[in-house]
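The complex appears here without one of its protein chains, the remainder shown in place.
Moving on, here comes chain A:
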């Protein structure tokens, strides 16, 4: 009945928490976090956040694979390739207009590669942001240590002075 009505009632397990205020153990614990892959509304999602490689998406990779990619060089090379392909498309449209499809496919391949390269820069950016935040935090902590040292010395000095004043007026 609950699946066919247009306004289904809330899930029934709220009743299990009736005595939660008096006895925290009488109600079930919340479920542990999901790990691995889980289906949601018919689609499969995964808990691991990894950028899928181009082959996983069925797209040819135009820039060389390897552990260390020279991003700037590859991005500039892809940009030049893109401009050349756009010129080729203009030529083909003038001379042999029926063969545009191959050229358009090549251009979209280059765009996919460009975006994939830019996306693969994001983990690097995340690590660089983390380094920056840590450096800022260390700087702030050092500043706080200096401040506290200075104030403590100031307080000691004031205390000594006041003791001297008091000793100077024995009553």
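Assume contacts are C-beta pairs under 8 Å (C-beta built on N, C-alpha and C of every residue); 3 or more make two chains touch, one makes a residue touch a chain; residues count from 1.
Just so we're on the same page, contacts and distances are computed from a predicted model.
Going by its UniProt record, the hidden chain of the complex is named "Mediator of RNA polymerase II transcription subunit 21" among "Mediator of RNA polymerase II transcription subunit 21", "Exocyst subunit Exo70 family protein", "Transmembrane channel-like protein" or "V-type proton ATPase subunit E". Within the full complex, the residue among A:25, A:72 or A:96 touching the omitted chain is A:72. Summary of contacts with the chain left out: across A:27, A:82 or A:109, the touching residue is A:82.
Against the chain not shown here, chain A presents residues 67-68, 71-72, 75-76, 79, 82-83, 86, 89-90, 93, 107, 111, 114-115, 118, 121-125, 127-128, 130-131, 134-135, 137-138, 141-142, 144-145, 148-149, 151-152, 155-156, 159.
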